[in-house]
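The other protein chains are all here in position, but one chain of the complex has been omitted.
On to chain A.
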Amino acid sequence: MSKAAEIDIVSVSKIYGATTAVEDISLKIPAGTYCCLLGPSGCGKTSTLRMIAGHETISSGDVRLGNTVVTDLPPARRGTAMMFQSYALFPHLDLVDNVAFSLKMKGVGKEERRAKALDMLKLMQMEAYAGRRPAQLSGGQQQRVALARALITDPEALLLDEPLSALDPFLKIRMRAELKKLQTSLGITFVHVTHSQEEAMALADLIVVMNDGRIEQAAHPRTIFERPATAFVARFMGDHNVVSGRVSGSRDGMVVFNVPGGASLAASGQGRAVGEPIDIAIRTDHVRIGEAPATGLGFTGVASNVEYRGSTVKLSVNGAGIEDFTVIVDDTSFFAKPVAVGDAVPIAWDAEDAIVLGRLDS
(Lines give C-alpha, C1' and ligand atoms only; values in the text may rest on other atoms or scores of the structure.)
Protein backbone atom coordinates (compact mmCIF):
# COMPACT_ATOMS: atom_id res chain seq x y z
CA MET A 1 0.00 0.00 0.00
CA SER A 2 3.02 2.22 0.26
CA LYS A 3 3.41 2.73 -3.45
CA ALA A 4 3.18 6.39 -4.21
CA ALA A 5 3.39 8.15 -7.52
CA GLU A 6 4.94 11.39 -8.53
CA ILE A 7 2.45 13.65 -10.25
CA ASP A 8 3.85 15.68 -13.07
CA ILE A 9 1.70 18.40 -14.61
CA VAL A 10 3.20 19.74 -17.83
CA SER A 11 1.89 23.06 -19.18
CA VAL A 12 -1.73 22.12 -18.63
CA SER A 13 -4.57 24.46 -19.61
CA LYS A 14 -8.31 24.23 -19.19
CA ILE A 15 -10.48 26.41 -21.38
CA TYR A 16 -14.26 26.56 -21.04
CA GLY A 17 -15.62 28.33 -24.08
CA ALA A 18 -14.15 31.83 -23.89
CA THR A 19 -12.88 31.65 -20.30
CA THR A 20 -9.59 30.14 -19.28
CA ALA A 21 -9.90 28.36 -15.95
CA VAL A 22 -6.35 27.07 -15.82
CA GLU A 23 -3.63 28.74 -17.85
CA ASP A 24 -0.57 26.75 -18.81
CA ILE A 25 0.50 25.50 -15.40
CA SER A 26 3.43 23.19 -14.72
CA LEU A 27 3.94 21.47 -11.40
CA LYS A 28 5.85 18.50 -10.06
CA ILE A 29 4.42 16.87 -6.95
CA PRO A 30 7.01 14.44 -5.57
CA ALA A 31 5.86 10.93 -4.57
CA GLY A 32 4.44 10.71 -1.07
CA THR A 33 3.94 14.45 -0.69
CA TYR A 34 0.99 16.09 1.00
CA CYS A 35 0.28 18.84 -1.51
CA CYS A 36 -2.29 21.59 -0.96
CA LEU A 37 -3.70 23.55 -3.87
CA LEU A 38 -4.57 26.86 -2.24
CA GLY A 39 -6.35 29.87 -3.63
CA PRO A 40 -9.55 31.91 -3.62
CA SER A 41 -12.66 30.49 -5.28
CA GLY A 42 -12.47 30.53 -9.05
CA CYS A 43 -8.67 30.41 -9.11
CA GLY A 44 -8.63 27.10 -10.98
CA LYS A 45 -7.52 24.86 -8.13
CA THR A 46 -10.53 22.55 -8.36
CA SER A 47 -10.27 22.38 -12.15
CA THR A 48 -6.63 21.38 -11.75
CA LEU A 49 -7.57 18.64 -9.30
CA ARG A 50 -10.36 17.40 -11.53
CA MET A 51 -7.98 17.27 -14.48
CA ILE A 52 -5.58 15.13 -12.45
CA ALA A 53 -8.52 12.92 -11.47
CA GLY A 54 -9.79 12.66 -15.03
CA HIS A 55 -13.20 14.20 -14.37
CA GLU A 56 -12.33 17.15 -16.56
CA THR A 57 -10.76 16.92 -19.99
CA ILE A 58 -7.41 18.62 -20.41
CA SER A 59 -7.55 21.32 -23.09
CA SER A 60 -3.81 21.23 -23.66
CA GLY A 61 -0.77 19.83 -21.91
CA ASP A 62 -0.18 16.51 -20.17
CA VAL A 63 -0.50 14.92 -16.77
CA ARG A 64 1.87 12.13 -15.80
CA LEU A 65 1.39 9.86 -12.84
CA GLY A 66 4.54 7.89 -12.06
CA ASN A 67 5.74 6.77 -15.46
CA THR A 68 2.36 6.80 -17.17
CA VAL A 69 0.90 9.64 -19.14
CA VAL A 70 -2.70 9.64 -17.91
CA THR A 71 -4.00 12.59 -19.94
CA ASP A 72 -6.49 10.50 -21.91
CA LEU A 73 -7.18 7.71 -19.42
CA PRO A 74 -10.57 7.39 -17.67
CA PRO A 75 -10.54 8.22 -13.91
CA ALA A 76 -10.53 4.62 -12.70
CA ARG A 77 -7.49 3.65 -14.76
CA ARG A 78 -5.22 6.43 -13.55
CA GLY A 79 -4.35 4.99 -10.17
CA THR A 80 -5.94 7.99 -8.49
CA ALA A 81 -8.96 8.12 -6.24
CA MET A 82 -11.01 11.18 -5.57
CA MET A 83 -12.83 12.26 -2.46
CA PHE A 84 -15.61 14.68 -3.31
CA GLN A 85 -16.49 17.90 -1.56
CA SER A 86 -19.84 16.66 -0.25
CA TYR A 87 -18.39 13.13 -0.04
CA ALA A 88 -20.87 11.87 -2.67
CA LEU A 89 -21.71 8.72 -0.74
CA PHE A 90 -24.44 6.63 -2.36
CA PRO A 91 -27.54 7.31 -0.25
CA HIS A 92 -29.24 4.02 -1.18
CA LEU A 93 -26.38 1.77 -0.08
CA ASP A 94 -25.13 0.90 3.39
CA LEU A 95 -21.56 1.68 4.37
CA VAL A 96 -20.18 -1.70 3.37
CA ASP A 97 -21.73 -1.49 -0.10
CA ASN A 98 -20.58 2.11 -0.44
CA VAL A 99 -16.99 1.16 0.29
CA ALA A 100 -17.22 -2.02 -1.80
CA PHE A 101 -18.70 -0.16 -4.79
CA SER A 102 -15.55 -0.06 -6.91
CA LEU A 103 -14.87 -3.74 -6.23
CA LYS A 104 -18.42 -4.56 -7.32
CA MET A 105 -17.83 -2.63 -10.56
CA LYS A 106 -14.72 -4.76 -11.13
CA GLY A 107 -16.79 -7.90 -10.68
CA VAL A 108 -15.28 -9.04 -7.37
CA GLY A 109 -17.48 -11.64 -5.64
CA LYS A 110 -19.92 -10.51 -2.99
CA GLU A 111 -18.29 -12.20 0.03
CA GLU A 112 -14.79 -11.12 -0.91
CA ARG A 113 -15.67 -7.50 -1.57
CA ARG A 114 -17.74 -7.18 1.58
CA ALA A 115 -14.89 -8.64 3.64
CA LYS A 116 -12.42 -6.19 2.10
CA ALA A 117 -14.79 -3.27 2.63
CA LEU A 118 -15.23 -4.24 6.26
CA ASP A 119 -11.45 -4.30 6.70
CA MET A 120 -11.28 -0.82 5.22
CA LEU A 121 -14.03 0.40 7.53
CA LYS A 122 -12.09 -1.09 10.45
CA LEU A 123 -9.06 0.90 9.40
CA MET A 124 -11.23 4.01 9.60
CA GLN A 125 -12.79 2.81 12.87
CA MET A 126 -16.21 2.76 11.29
CA GLU A 127 -16.96 -0.98 11.44
CA ALA A 128 -19.57 -0.45 14.15
CA TYR A 129 -21.70 1.47 11.64
CA ALA A 130 -21.23 -0.93 8.73
CA GLY A 131 -24.95 -1.57 8.26
CA ARG A 132 -26.02 2.05 8.32
CA ARG A 133 -26.88 4.39 5.48
CA PRO A 134 -24.82 7.57 4.93
CA ALA A 135 -27.72 9.81 6.01
CA GLN A 136 -27.50 8.30 9.50
CA LEU A 137 -23.91 9.48 9.99
CA SER A 138 -22.38 12.73 11.16
CA GLY A 139 -20.16 14.80 8.87
CA GLY A 140 -16.93 13.46 10.31
CA GLN A 141 -18.12 9.87 10.01
CA GLN A 142 -19.20 10.45 6.42
CA GLN A 143 -15.74 11.73 5.66
CA ARG A 144 -14.16 8.58 7.07
CA VAL A 145 -16.45 6.44 4.92
CA ALA A 146 -15.59 8.53 1.87
CA LEU A 147 -11.91 8.02 2.65
CA ALA A 148 -12.44 4.28 3.03
CA ARG A 149 -14.26 4.19 -0.32
CA ALA A 150 -11.48 6.12 -2.03
CA LEU A 151 -8.67 4.07 -0.49
CA ILE A 152 -10.13 0.64 -1.23
CA THR A 153 -8.98 0.95 -4.83
CA ASP A 154 -5.41 1.08 -3.48
CA PRO A 155 -4.62 4.36 -5.25
CA GLU A 156 -1.17 5.83 -5.79
CA ALA A 157 -2.54 9.29 -5.20
CA LEU A 158 -5.58 10.51 -3.29
CA LEU A 159 -7.27 13.66 -4.55
CA LEU A 160 -9.35 15.58 -2.04
CA ASP A 161 -11.71 18.35 -3.14
CA GLU A 162 -12.21 20.69 -0.16
CA PRO A 163 -12.66 17.72 2.15
CA LEU A 164 -13.08 19.73 5.32
CA SER A 165 -15.40 22.48 4.10
CA ALA A 166 -18.59 20.64 5.11
CA LEU A 167 -17.50 20.24 8.74
CA ASP A 168 -17.94 22.53 11.72
CA PRO A 169 -14.79 24.36 12.94
CA PHE A 170 -14.08 21.98 15.81
CA LEU A 171 -14.42 18.86 13.68
CA LYS A 172 -12.39 20.50 10.94
CA ILE A 173 -9.33 20.63 13.16
CA ARG A 174 -9.78 17.05 14.33
CA MET A 175 -10.35 15.63 10.87
CA ARG A 176 -7.38 17.46 9.44
CA ALA A 177 -5.14 15.86 12.05
CA GLU A 178 -6.60 12.50 11.00
CA LEU A 179 -5.93 13.25 7.34
CA LYS A 180 -2.30 14.09 8.06
CA LYS A 181 -1.86 10.93 10.14
CA LEU A 182 -3.43 8.82 7.42
CA GLN A 183 -1.19 10.30 4.75
CA THR A 184 1.91 9.67 6.84
CA SER A 185 0.95 6.06 7.53
CA LEU A 186 -0.09 5.27 3.95
CA GLY A 187 2.78 7.15 2.39
CA ILE A 188 0.83 7.90 -0.79
CA THR A 189 0.60 11.26 -2.50
CA PHE A 190 -2.27 13.46 -1.32
CA VAL A 191 -3.47 16.42 -3.33
CA HIS A 192 -5.85 18.54 -1.29
CA VAL A 193 -7.79 21.53 -2.58
CA THR A 194 -8.60 24.22 -0.05
CA HIS A 195 -9.20 27.94 0.24
CA SER A 196 -8.08 28.06 3.86
CA GLN A 197 -4.44 29.07 4.27
CA GLU A 198 -4.51 27.83 7.85
CA GLU A 199 -5.54 24.36 6.67
CA ALA A 200 -2.85 24.34 4.00
CA MET A 201 -0.14 25.46 6.45
CA ALA A 202 -1.17 22.79 8.95
CA LEU A 203 -1.23 19.91 6.46
CA ALA A 204 0.98 20.45 3.48
CA ASP A 205 4.54 19.56 2.61
CA LEU A 206 4.02 21.54 -0.55
CA ILE A 207 1.66 24.47 -0.91
CA VAL A 208 0.68 25.58 -4.39
CA VAL A 209 -0.85 29.05 -4.27
CA MET A 210 -3.04 29.66 -7.30
CA ASN A 211 -4.71 32.78 -8.63
CA ASP A 212 -6.53 33.43 -11.90
CA GLY A 213 -5.68 30.00 -13.27
CA ARG A 214 -1.98 30.36 -12.65
CA ILE A 215 0.47 29.21 -10.01
CA GLU A 216 1.80 32.14 -7.99
CA GLN A 217 4.14 30.08 -5.88
CA ALA A 218 4.74 26.40 -5.12
CA ALA A 219 6.94 25.73 -2.12
CA HIS A 220 7.16 24.42 1.40
CA PRO A 221 4.72 26.21 3.77
CA ARG A 222 7.59 27.90 5.61
CA THR A 223 9.05 29.28 2.43
CA ILE A 224 5.62 30.47 1.32
CA PHE A 225 5.08 32.30 4.57
CA GLU A 226 8.56 33.67 5.10
CA ARG A 227 9.44 34.48 1.51
CA PRO A 228 6.21 35.02 -0.42
CA ALA A 229 7.01 35.24 -4.11
CA THR A 230 4.35 37.73 -5.15
CA ALA A 231 2.12 40.41 -3.68
CA PHE A 232 -0.84 38.06 -4.14
CA VAL A 233 0.78 35.31 -2.07
CA ALA A 234 1.75 37.76 0.68
CA ARG A 235 -1.79 39.17 0.83
CA PHE A 236 -3.50 35.79 0.58
CA MET A 237 -1.38 34.14 3.26
CA GLY A 238 -2.11 37.09 5.53
CA ASP A 239 0.04 38.54 8.33
CA HIS A 240 1.96 40.59 5.79
CA ASN A 241 1.83 44.28 4.91
CA VAL A 242 2.22 44.80 1.19
CA VAL A 243 3.59 48.23 0.21
CA SER A 244 3.80 49.29 -3.45
CA GLY A 245 5.86 52.01 -5.06
CA ARG A 246 8.32 52.90 -7.81
CA VAL A 247 12.05 52.24 -7.68
CA SER A 248 14.12 55.40 -7.26
CA GLY A 249 17.60 53.87 -6.88
CA SER A 250 19.70 51.66 -4.65
CA ARG A 251 21.86 52.08 -1.60
CA ASP A 252 24.05 49.68 0.43
CA GLY A 253 22.75 46.67 -1.53
CA MET A 254 19.13 47.68 -0.94
CA VAL A 255 16.50 48.85 -3.33
CA VAL A 256 15.15 52.29 -2.57
CA PHE A 257 11.67 53.18 -3.78
CA ASN A 258 9.06 55.90 -3.40
CA VAL A 259 5.55 55.28 -2.20
CA PRO A 260 3.27 57.53 -4.26
CA GLY A 261 2.47 60.65 -2.24
CA GLY A 262 4.72 59.67 0.62
CA ALA A 263 7.83 58.16 2.03
CA SER A 264 10.93 56.75 0.50
CA LEU A 265 11.51 53.20 1.74
CA ALA A 266 14.23 50.60 1.30
CA ALA A 267 14.08 46.83 0.98
CA SER A 268 16.61 44.06 0.58
CA GLY A 269 16.62 42.55 -2.89
CA GLN A 270 18.20 42.65 -6.31
CA GLY A 271 18.61 46.03 -7.91
CA ARG A 272 15.92 47.09 -10.31
CA ALA A 273 15.70 49.68 -13.01
CA VAL A 274 14.73 53.13 -11.77
CA GLY A 275 11.04 53.89 -12.34
CA GLU A 276 9.94 50.24 -12.29
CA PRO A 277 6.96 49.36 -10.06
CA ILE A 278 7.86 47.37 -6.96
CA ASP A 279 5.97 45.59 -4.14
CA ILE A 280 7.47 44.68 -0.83
CA ALA A 281 6.12 42.60 2.04
CA ILE A 282 6.73 43.22 5.72
CA ARG A 283 5.56 40.70 8.33
CA THR A 284 3.04 42.38 10.65
CA ASP A 285 4.56 40.72 13.71
CA HIS A 286 8.10 41.79 12.79
CA VAL A 287 7.23 45.48 12.90
CA ARG A 288 7.87 47.41 16.08
CA ILE A 289 7.03 50.82 17.46
CA GLY A 290 10.14 52.96 17.54
CA GLU A 291 12.68 54.83 15.46
CA ALA A 292 14.01 53.20 12.30
CA PRO A 293 17.52 51.66 12.50
CA ALA A 294 18.37 53.17 9.12
CA THR A 295 16.64 55.48 6.68
CA GLY A 296 13.91 53.78 4.65
CA LEU A 297 13.19 51.08 7.26
CA GLY A 298 10.22 52.75 8.85
CA PHE A 299 7.86 55.69 8.79
CA THR A 300 5.73 57.73 11.12
CA GLY A 301 1.97 57.51 10.84
CA VAL A 302 -1.23 58.10 12.74
CA ALA A 303 -2.85 55.23 14.62
CA SER A 304 -6.34 54.78 13.14
CA ASN A 305 -7.39 51.73 15.13
CA VAL A 306 -6.20 49.81 18.18
CA GLU A 307 -7.44 46.27 18.81
CA TYR A 308 -6.59 44.37 21.96
CA ARG A 309 -6.28 40.64 21.25
CA GLY A 310 -5.05 39.22 24.52
CA SER A 311 -1.43 38.28 24.04
CA THR A 312 -1.00 40.81 21.25
CA VAL A 313 -2.32 44.21 20.24
CA LYS A 314 -3.15 45.05 16.64
CA LEU A 315 -2.49 48.60 15.50
CA SER A 316 -3.61 50.08 12.20
CA VAL A 317 -1.49 52.97 11.04
CA ASN A 318 -2.01 55.43 8.18
CA GLY A 319 0.68 57.74 6.95
CA ALA A 320 3.42 58.43 4.42
CA GLY A 321 1.09 57.37 1.61
CA ILE A 322 0.49 53.97 3.19
CA GLU A 323 -3.06 53.04 4.18
CA ASP A 324 -3.92 50.52 6.87
CA PHE A 325 -0.43 49.36 7.76
CA THR A 326 -0.88 46.61 10.37
CA VAL A 327 1.40 46.31 13.34
CA ILE A 328 1.15 43.38 15.76
CA VAL A 329 2.89 44.17 19.05
CA ASP A 330 3.03 41.88 22.06
CA ASP A 331 0.95 43.11 24.97
CA THR A 332 3.78 43.83 27.43
CA SER A 333 5.70 46.13 25.12
CA PHE A 334 2.47 47.82 24.03
CA PHE A 335 1.25 48.57 27.53
CA ALA A 336 4.71 49.72 28.57
CA LYS A 337 4.20 52.55 26.08
CA PRO A 338 0.51 52.62 25.08
CA VAL A 339 -0.74 54.26 21.90
CA ALA A 340 -4.21 55.79 21.48
CA VAL A 341 -6.17 56.32 18.25
CA GLY A 342 -5.01 59.59 16.68
CA ASP A 343 -1.49 59.45 18.13
CA ALA A 344 1.50 59.81 15.85
CA VAL A 345 3.45 56.52 15.95
CA PRO A 346 6.95 55.89 14.66
CA ILE A 347 7.15 52.44 13.05
CA ALA A 348 10.29 50.49 12.16
CA TRP A 349 11.49 47.10 10.94
CA ASP A 350 14.77 45.41 10.16
CA ALA A 351 16.33 45.28 6.72
CA GLU A 352 15.86 41.49 6.35
CA ASP A 353 12.14 41.75 7.12
CA ALA A 354 11.37 43.91 4.08
CA ILE A 355 11.10 41.46 1.19
CA VAL A 356 10.94 42.51 -2.44
CA LEU A 357 8.10 40.65 -4.14
CA GLY A 358 8.15 39.40 -7.70
CA ARG A 359 5.48 39.83 -10.33
CA LEU A 360 4.01 37.29 -12.71
CA ASP A 361 4.47 38.65 -16.20
CA SER A 362 1.13 38.83 -17.86
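In this section, a contact is a pair of C-beta atoms (placed from the backbone, for glycine too) under 8 Å apart; a residue touches a chain by one contact, two chains touch by 3 or more; residues count from 1.
Operating definition for what follows: contacts and distances are computed from a predicted model.
**Q** Looking at what's absent rather than what's present, what does UniProt name the missing chain, "Betaine/carnitine transporter, BCCT family", "Potassium-transporting ATPase KdpC subunit", "Stage 0 sporulation protein KD" or "Putative spermidine/putrescine transport system permease protein"?
**A** This omitted chain is identified in its UniProt record as "Putative spermidine/putrescine transport system permease protein".
**Q** Going by the contact rule already stated, which one of A:Ala81, A:Ala204, A:Ala229 or A:Ala320 would touch the omitted chain in the full complex?
**A** Only one listed residue reaches the unshown chain, and that is A:Ala81.
**Q** May I ask which residue of A:Lys3, A:Lys28, A:Arg64 or A:Lys104 touches the chain that does not appear here?
**A** The single option touching the absent chain is A:Lys104.
**Q** For the chain left out of this view, which of A:Tyr16, A:Phe90 or A:Phe335 touches it?
**A** A:Phe90
**Q** List the residues of chain A that touch the chain left out of this view.
**A** 53, 55, 74-77, 81-82, 84-86, 88-92, 101-102, 104-106, 149-150, 153
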